[in-house]
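The other protein chains are all here in position, but one chain of the complex has been omitted.
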């Protein structure tokens, strides 16, 4: 009997449902990039779980043909972590907005960095709360005022890349929603990376964010119409730690990543800022003999003999 | 009539109640340092509000003669922020454990950095959950195992200093609980600093943390018995941003602080890592005409005329 | 002055984000200025652009407080409004044509190839785009037709106004008011487009539509208000001396917060957008302890995150905050933009353990004003958190009122303060045991008034203690305050009765169903049915004795709620031991229309099933 070698096409990653994002929303680009990455890696759709928080971004799983979990506002990382640990054979992608991830979800964003579970976390950074009609997100600069805001923002913006490095993510990158090809590459690298991979995606929100628009990112407002974005990999920037056991190299690479993260305005880097190969939480649990090769979800735990536990109480 | 010039003594900051910390707990040192700082600055006790989370550390307010708010686990920063904005004449000090601040409170730790409200946040970093009997806190290194833990820690530690800088705190320091004088100085500087001041305090927990003990910090285990701690200010390290409007200087100083934060093991820096003078949230609200000079708690808002609001609905 | 218009229901439908709100609210305002009483309500999706949204404006010469199912004039901005989304695997609706009364009007874009599938309608196909083009041409701005696409909404509205024979000038005046500042240049184009559409109808269609809103004179010469719950709540809070408001964006509470944000400078209070609702409640508790009147606003999902902070506020006897809970469809994220009354049970016990708090549920805009205001008095007098339980219906529905009367509100009551004069500091016990359970407080910063507080059980000084005797007394002290509140709160804030005392049927309900219930019993009374209504307002402390008394005297009780399980019914059974035999329940995310409720009540009266489910579909 011949083994059928199925090749997945892009359409195999598309769910049969129409999106309700605004026309021109950057989310379309991110969606396409995720689908391209999955297709490039030929991950079977039924081996993928896409989890999301709540927001415009949160609707993403519905548009992908894969197991889709549209969870709670700010809780996507704990959910995805539980899912992955329960079935480590799945390719787990978590997505969410910047309010979702850095506002209400900030504690989970930081603490997931401590675990290095093998999953990919993509934040749709549009600097606003899209679905609730354009309030400032934690990435909006202090003093900025988008068209939907009655007053300028009084709170400072956080620096997602610096926080991700500080929290311990082992793959830290930034993408641009409208550069689908490049973003697709980043996502594919993130999925391939063993460990917690984080991608902050600069996402245009034509409806509410009239400051950082497609035109602005692409520099169409500038005399030479030169894009504000540049690719780190094209500048020879080397984000990858060669020897993870060398604390000095780790420190240097982390600092370089953080230093890069401060660049903003006329030149904005996208690409991989930092990458290191460290044991995942799954590896550590396996090393302790707690987790086996077979995912928990496929074990048969119904024949356990607990006599010894009871006897120990005598 | 002569104005009575009251001079506050240390005892004026002591509450008439016995502490229930374990003998030798580092918390005693932090308590003394807070009291010394307040006395040095001669802040009248009734003008001080000490707020805390839940944990051994959370009991601190009870031992200080000042308005004392022992709040919820992980919520001290939002609480203290509300208190301060409602009465900006008060000196507000928030304290809590490392589990409290970096675990359950991580989201508030990060987001408070975005506001720069004028308060001082002191984290009692003992690497364990003291009050719940010694589980790993988010500052305990991966692979470490204290005497109370059944297994080695599988999660990585976060880097509080790097996160605080990334989150936007305008004063970032580290102290040592048993160097009361130095810590008292740091706290006094933090209180004097206008904006959100953060101090991570290395705190010994003789009951549960048998790794980073007083002896270890002081290097009593080393051949030369040389302390592992050193003071940044004694090395000529300059943490202070001279020109807050110069993004380049800000970036350099922030990176220097983060670089320093990676030093651990044989040489551990204490002192101020970073300081910048930026408008506080109160300043920004005042600049907008929202907040006045008189604290909200002392305004009389009961004679408001809302006719114009009603007329606008016709 | 024209004769009674009776009730006319105007409905406009179109894609979300396409300006449907402005269109409907402009018309509603024009009608109000024209002397009509309107009740206007929007249904929309949790989506920014594109999904189906519709807005009903009920036009009457008497005060109405509910929507109607039957439509007299349907104005459609797109095809889906007419035919629904039946091409989907799981369609969400089948359009609005079936709701139009025989002889009713359908105004639509003549470009849409519309087949009504029934022949009792008056069809008004209007060339939206062509009329827009004409208007733009007059200003030489045809090139900007895309930018001005939204003016088609005005065309549709003006066309419907013509059908109804409504005064064009009254409409264009409101349009003009809408364009202030730098947008003023667009006013002329809009007004011209309205005129063209109006003319178009008058020219092409006979002027004999049976429903007409030929303008009434204004009552007592003054323009009435057009007001919705979020505005009423915000104004009452400002009046009450609000000092500090926190929020995290969430529908349907956001509008209240946006309103407050816009007025903080003028009145000198602070609004903080927090990182989540946990932060929102705890900041507000901090501010309350600091001595300001503090509040926060949210809906179910956010409220669930405030649970911990509410228990904390109560345990530490904070003088607040006041929490505004604008219910929406649950559970979980649920139906973010739809109506439901399903958070009552949760609001009554929103965290672990036993603690005192007050829950009040206003039923209309006037009560929103009252309750939002007095909630701050209660919070400070009894030193506990107060929950004002509202909902999306109250938040969003516009109603015509002659005035908002704030003069009859009681004065600010800040409760008991401790005055330290002359006494040693040790004399002050923040949690002193008293007869009422209320201990005089101080405001941090007061010399001689230092206190401690903790979420752990504590002694009168506020220090932790686990002693059994103190525990027994402290719990009782905190709970005692609720008994005192129950004695002090006036009866009509607890309960209200509408209609004849000796009715044959008694409807029991709460919150925003009040409007539909009052309109329905009006209609039934007119048909000779003797029916009245008991409105339960105060949910905690519950007026058990007072209600029991009323219920025992009533004849046939009928519970009306917008949830699945009849939560008020459960609460009444728990508190009075009396079960209400008949229930009319609705949980489809839409408020009762008057007809739905009338129909439901008639079925119950005719001996229908004990539990009757009403849905938007069945009406």
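A, B and C are the chain letters, set down in written order, and residue numbers restart from 1 in every chain.
In this section, a contact is a pair of C-beta atoms (placed from the backbone, for glycine too) under 8 Å apart; a residue touches a chain by one contact, two chains touch by 3 or more.
Since this is a predicted model, take the numbers as computed values, not measurements.
Novice: Under the definition given at the start, what are the shown partners of the omitted chain?
Specialist: Taken over the complete structure, the missing chain's partners among displayed chains are A, B, C.
Novice: Among A:107, A:138, A:166 or A:271, which one is in touch with the chain left out?
Specialist: Of these options, the touching residue for the absent chain is A:107.
Novice: Taking the full complex into account, find the residue in C:93, C:265 or C:603 that is in contact with the omitted chain.
Specialist: Spelled out, the listed residue whose C-beta touches the missing chain is C:93.
Novice: So which of C:72, C:96, C:370 or C:590 would be touching the chain we can't see?
Specialist: C:590
Novice: One chain isn't shown here. Among A:78, A:130 or A:175, which residue touches it?
Specialist: Only one of A:78, A:130 or A:175 touches the chain omitted from view, namely A:78.
Novice: Which of these touches the unseen chain: C:113, C:206, C:490 or C:577?
Specialist: C:577
Novice: State which residues belonging to chain B touch the missing partner chain.
Specialist: Against the missing chain, chain B presents residues 20-23, 54, 56, 72-74, 99, 103-104, 106, 129-133, 135-136, 138, 150-151, 155, 207.
Novice: Name, in rising order, the residues on chain C that touch the hidden chain in the full complex.
Specialist: Where chain C meets the chain not shown: residues 45-46, 89-93, 300-301, 303-305, 307-308, 311-312, 314-316, 327, 329-338, 340, 342-343, 345-346, 349-355, 454-457, 459-461, 463-472, 475-476, 479, 563-565, 570-571, 573-575, 577-579, 587-590, 613, 615-617.
Novice: In the full complex, which bits of chain A touch the chain not displayed? Write them out.
Specialist: With respect to the unshown chain, the touching residues of chain A are 15-17, 44-47, 49, 51, 54, 59, 61-62, 65-72, 75, 78-87, 89-90, 107-108, 111, 285, 288-292, 295-297, 299, 301-302, 304, 306, 309-310, 313-314.
In this section, only the chains that are shown with their structure count from here on.
Novice: Would you mind pulling out the distance in Å between where the CA atoms of chain A average out and where those of chain C do?
Specialist: About 38 Å separates the centre of chain A from that of chain C.
Novice: Please compute the C-alpha centroid of chain B, do the same for chain C, then give the distance between them in whole Å.
Specialist: Taking the average C-alpha coordinate of chain B and of chain C, the gap between them is 42 Å.
Novice: Once you find the CA centre of chain A and the CA centre of chain B, what distance in Å lies between them?
Specialist: Spacing between the chain centres: roughly 31 Å.
Novice: Would you pick out the residues of chain B that each touch at least 2 other chains?
Specialist: 107-108, 111, 285, 288
Novice: Multi-chain contacts only, two chains or more: what residues does chain C have there?
Specialist: 275-276
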